[in-house]
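Removed from the display is one protein chain of the complex; every other protein chain stays in position.
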Amino acid sequence: MDLTPRPENRFSFGLWTVGNRGRDPFGEAVRPKLETTEILKGLADIGVWGVSFHDDDLMTFGATESQRRAELDEFKRTLDETGLVCSMATTNLFYHPIFKDGALTSNDRDVRRYAIQKVMRNLDVAAELGAPIYVFWGGREGVETAASKDTRDALSRYKEALDYLGGYVKDKGYDIRFALEPKPNEPRGDIFLPTVGHALAFIETLEHSEMVGLNPEVAHETMSGLSFYQGVAQAMWQEKLFHIDLNDQRIGRFDQDFRFGSEGIKDHFFLVRLLESSGYSGAKHFDAHAYRTEDVQGVWDFARGCIRNYLALADKARAFDTDPRVAEAMARAKVAELAVPSVGAYSASSAGQLLAENFDLDVLADLSYGNEALDQLVVDHILGIA
Amino acid sequence: MDLTPRPENRFSFGLWTVGNRGRDPFGEAVRPKLETTEILKGLADIGVWGVSFHDDDLMTFGATESQRRAELDEFKRTLDETGLVCSMATTNLFYHPIFKDGALTSNDRDVRRYAIQKVMRNLDVAAELGAPIYVFWGGREGVETAASKDTRDALSRYKEALDYLGGYVKDKGYDIRFALEPKPNEPRGDIFLPTVGHALAFIETLEHSEMVGLNPEVAHETMSGLSFYQGVAQAMWQEKLFHIDLNDQRIGRFDQDFRFGSEGIKDHFFLVRLLESSGYSGAKHFDAHAYRTEDVQGVWDFARGCIRNYLALADKARAFDTDPRVAEAMARAKVAELAVPSVGAYSASSAGQLLAENFDLDVLADLSYGNEALDQLVVDHILGIA
Amino acid sequence: MDLTPRPENRFSFGLWTVGNRGRDPFGEAVRPKLETTEILKGLADIGVWGVSFHDDDLMTFGATESQRRAELDEFKRTLDETGLVCSMATTNLFYHPIFKDGALTSNDRDVRRYAIQKVMRNLDVAAELGAPIYVFWGGREGVETAASKDTRDALSRYKEALDYLGGYVKDKGYDIRFALEPKPNEPRGDIFLPTVGHALAFIETLEHSEMVGLNPEVAHETMSGLSFYQGVAQAMWQEKLFHIDLNDQRIGRFDQDFRFGSEGIKDHFFLVRLLESSGYSGAKHFDAHAYRTEDVQGVWDFARGCIRNYLALADKARAFDTDPRVAEAMARAKVAELAVPSVGAYSASSAGQLLAENFDLDVLADLSYGNEALDQLVVDHILGIA
Partner (left out) sequence: MDLTPRPENRFSFGLWTVGNRGRDPFGEAVRPKLETTEILKGLADIGVWGVSFHDDDLMTFGATESQRRAELDEFKRTLDETGLVCSMATTNLFYHPIFKDGALTSNDRDVRRYAIQKVMRNLDVAAELGAPIYVFWGGREGVETAASKDTRDALSRYKEALDYLGGYVKDKGYDIRFALEPKPNEPRGDIFLPTVGHALAFIETLEHSEMVGLNPEVAHETMSGLSFYQGVAQAMWQEKLFHIDLNDQRIGRFDQDFRFGSEGIKDHFFLVRLLESSGYSGAKHFDAHAYRTEDVQGVWDFARGCIRNYLALADKARAFDTDPRVAEAMARAKVAELAVPSVGAYSASSAGQLLAENFDLDVLADLSYGNEALDQLVVDHILGIA
């Protein structure tokens, strides 16, 4: 099994992921700050293709324009040196106290306007860096008490901001698409657009909906116990999978952002199989961080592990799909028959025929699908005992 | 506080709700079967407006056409006698072994065709009974193992069936709209269209999307720990709240279908406030059942409790919204300011102005919103200590 | 309804609760630091009886002994001035990077020894301040990967530390009892002693088990979806409820520490009823903090709300227990009959009689318990519509 990452794998990391210092709600940072240059070189060394950033990761918040320009130029030089691509950009609309009540949906209109301005400025940076995807994670767009915002107003403001920013991108001629990243809660009690589904539905209401898709994250869907795999498949089916955040998480817990493949192994087998077989060509973005027990060496162990697990699961997915016993079990389960239309388009005559059809209910009731055998083959391939 | 239900409250119950016999995965039925006539009379007695049914609740599955016609005629007579409205109809596509692998998305094409036929036949009944809403709860549309179905094929078949059935309704000239009822799991491991969001997004892909909306259920969203209130608000914002299933549930548990208002009291305060203030005019449908500890007397205690809790919360919501201290707290929280556009429609000139605007970040950072005081007023009103 | 707190209510707050500055995993502090003196005066003003502290809340970590003594003396003076009691003390064994792998169960023996030393030093302070309860919250005692610790070794070290520290307290003649505070996860992936039950069971293995009880916290049990009420009742039944942490939380989410009574209103009705009727005489300790949307005014709104909700629920519990309709419903539910022994102590003769007894199974099967009506009375009292 060849577990060497290649550019065509399009593996990417955020600056904030390997740069995470291990701060958490009950503890302070445990690791030193890694300089951006060091991060890029480290990522290139382990075979990563792309890097993503928040505005405030890259350029010091509140610094002079000349310092920010110097930091940006240094970043561009290091991208050149390392051959890394800037694969995605996003805005930090959550860390500063300004955003305590939300950013694009803050009840304070000036906060909303400032947030939009902050995105616009970073869209300019994203365009300069050639980032094709701009992510919106609305971590502060939500409430602790439903009395504090009318959700319908909040969605209107959210839409207004995305319509405006879409207008800006088009006006500027930037080659950038937006990707919304849903999350159910944390840091807010309830976040608007909590799941892949809610965000997909919202996109349809946007003025520039064709340039807006999703950036689903393993941890965020899994927090609610929803199947990430099912959500990604629906996003693909609706042609809205623009980017993806890979990490790991246990259901019903705080946002853990564990190493990809370290927790929900079977879920990830199906996910990787779907990504690999579907022709998805976007970034495979690891939005995760090392355990707080780790020093810098552990951070790179973590990053290599994400990649290794993805590649191993991709290899297993290929083996699964070429295993003749799997083909046999899939036939027993009638998997391919689900691709056959049931009734076709409606017509009065076909309706008449269908209403007249006599089904042998005993035969239909006796059908069985061999899903235990099929699923055991999945486990066999995951465990390498097939 | 007047807690008398009136027709304009549009309270409805399913035949299967007060008719529930207390069977569960670990135990058999504990209550005798209530005849349909008895159910209708009981519902009318406690002030209910409407009643809903599955085909197999009303007419014996597999019985002769003449028996089924007699059962239907008896139902119509009793509707007339009691003054109850038939407010919703739906299909049982889950109980019979035929549907073990799904109905509209079974891997077996004949099962899918039979399921569509079963819906068509019951659409005829629904039309005859004047039911304006036809619900699709796809409880068996899902998987235990993701290897058994390609989700994208399943969604295509789901869409195909709904497009076909929408065609049938239009062709027949029935005055019926569809309402999809999402659920994340149970009885299947993962059900397709698991949340309000996923179903909303799916609807946009349908041929007759204008006649398809949602029937969200408290218990189903709550199982995943999502905010039912937020989901309903988004559905309203997208003009897709066609029907609603009211009951109660604890997060992260089996589908409990408890008496409305018996569990998530604060959530329901916000929900009822939203339904009452929004102009929602559909049925308020209690899809719940009595605890298994109850006999028939307890069943009616249960049904009266659902209504009582709704009316009490509606009264409290009105009191909350007219309380001057609430108005003051809402002003402190700037709730109304969220209805004010942030930037308006995009134009190059407004973008230029916004980019040039200087925000005083210290001022924005120092803003606070008084949400503790506002939320305490909510609790005060719920507890009746305001 | 009199909602004035009195000393006999034994309401207490931690310094860190009203002192919480709104820092979270995705955002920095939003509120200024409140000085300890200011906190104590504020608490006294709103009718609080007691205050609790972590060593590092009170005395600056790493400061000179003379500075620490000055801080402690200042605290004592202010206690005297305000009349507040020091009702509980605890150790910060989680914030400093030293504890990244645990404190009493760190894999590093020196870390464990240092942690024990840190507790001993603060036990001296606790004794000086007259704190009767010393809490152990082992937030860092856990793992992200089960490979990193043998749980059995970890429990042995945990026991060793508590046995040693119990020995120290006895040796010093301190009038202090220990209270363990369970939590399932966060900040660690899995924390040892995750629930009230696991901690109760562990206590039985301790050398000084008679001086060790529990400090259960609403949020911690609720995170796992367990019934906090049931856990507290079992702890009482085993005579181990030494202290209690009151706050609020939604199931299956990050540790929210919301205002008591703001979320799980019905759960808290039962909890307060249990605490009030059982003769529990320990502190009622609010371990919660204000939303991040709040400034200092909001912090005091929050603190008053905790107290107000407790008192309102206590009043409702009394009303419930004196309502004759409740008595009637309880009779129908046979609540009192559960206090009657079923069979008494075993003897061969009683066994023979019981084996020979003929039960009328039809009669037993037909029993019903009227729990819907009884539970509706609970809701009526909560809503104030009884």
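Labels for the chains are A, B and C, by order of writing; each one numbers its residues from 1.
Rule of thumb we're sticking to: a contact is a pair of C-beta atoms (placed from the backbone, for glycine too) under 8 Å apart; a residue touches a chain by one contact, two chains touch by 3 or more.
No experiment lies behind these values; they were computed from the predicted model shown.
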item: Candidates C:G231, C:G261 or C:G282 - the one touching the absent chain; value: C:G231
item: Identified contact with the non-displayed chain, of A:T4, A:S66, A:S281 or A:Q297; value: A:Q297
item: Hidden-chain contact residue, picked from the options C:W49, C:F75 or C:F202; value: C:F202
item: Interface with the unshown chain - residue positions in subunit A; value: 1, 3, 30, 225, 250-253, 259, 261-263, 265-266, 290-291, 293-295, 297-299, 301-302, 304-305, 308-309, 312-313, 316, 365-366, 368-373, 375-376, 379-380, 382-385
item: Missing-chain contacts mapped onto subunit C; value: 62, 96-98, 100-101, 104-105, 107-114, 116-117, 120-121, 143-157, 160-161, 163-164, 166-168, 171, 184, 190, 192-205, 224-227, 229-231, 233-234, 236-238, 252, 270, 330, 333-335, 337-348, 351, 354-355, 357, 359, 361, 364-369, 371, 374-375, 377-378
item: Absent chain, residues of subunit B that touch it; value: 22-30, 94-97, 99-101, 139-140, 144-145, 148, 185-187, 189, 223-225, 250-256, 258, 262, 291-293
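Following the convention adopted for this analysis, only the chains that are shown with their structure count from here on.
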item: Separation of subunit A from subunit B, taking each centre as the mean of its C-alpha atoms, in whole Å; value: 30
item: Residues of subunit B engaged with two or more neighbouring chains; value: 225, 252, 365-366, 368-369, 371, 375
